[in-house]
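Missing here: one protein chain of the complex. Every other protein chain is in place.
On to subunit A.
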Amino acid sequence: MDELDFLKNHWQKEQHFPQIKAKEIQAMAHRSSSSVVKWIFVISILEFFLGWAISFLLPSIEYRSTFEEVFVTALEVVFYVVIIYFIYQFFASFRTIRNTKDTKSLLTSIIRSRAHVERYIKFNIYYFSVGIFTASCFTLYEKVVVDANGSTGRLVFYVFMFVLMMAIVSFFFIFIVRLYYRIVYGLLLKRLNKNYEELLQLEQEVE
């Protein structure tokens, strides 16, 4: 008899657990869940709000040309269409999370709905960067044409300031986003991803 069968013999006989009364089970059933999925849901909703709030941080500019107005409006339309798409995708995939599925399907559905939110956040960052970049380009163009007056010194100064500002903003955002994901992944998804990878690995095994 191998070790596990020896343990099995004992396991089958062992029924000595403190028994929980029906009343207590009933009370437990109505307590609030602290599952990973619940946390993912709450955090995702907060992220959606954050993404939406970021759109207000974009500098509001007075349009200096019709081209600028059309361009910025088009960007905004794209932004809202994509946001609505992401939110729809998130809710649609979130609804497929069921604790009665097999383990692999359950893990897949959790990871998939989380991935929608990550794509949403990435999109927001790209959008924000494009927004800052566009606004800066318009400003730079105006400065070069109107203020620089052909002076090379000023032109170099403006371009230098522009590059510096873009670099600072980019670094700041990359830092914040990395830190944020490290915390979220560390707390919530590390174990989940590990188990998912373990299952994938298990499937690749051959005798």
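General remarks:
What we mean here is this: a residue touches a chain if its C-beta (ideal position, glycine included) is under 8 Å from a C-beta of that chain, and two chains touch if they have at least 3 such contacts; residues count from 1.
In this text, contacts and distances are computed from a predicted model.
This figure omits one chain of the complex; the name its UniProt record holds, of "Glutathione import ATP-binding protein GsiA", "Ion-translocating oxidoreductase complex subunit E", "Branched-chain amino acid ABC transporter permease" or "RNA polymerase subunit sigma-70", is "RNA polymerase subunit sigma-70". Mapped onto subunit A, the footprint of the missing chain covers residues 2-4, 6-8, 10-12, 14-17, 19-22, 25-26, 28-37, 39, 98-107, 110, 188, 191-192, 194-195, 198-199, 202-203, 205-207.
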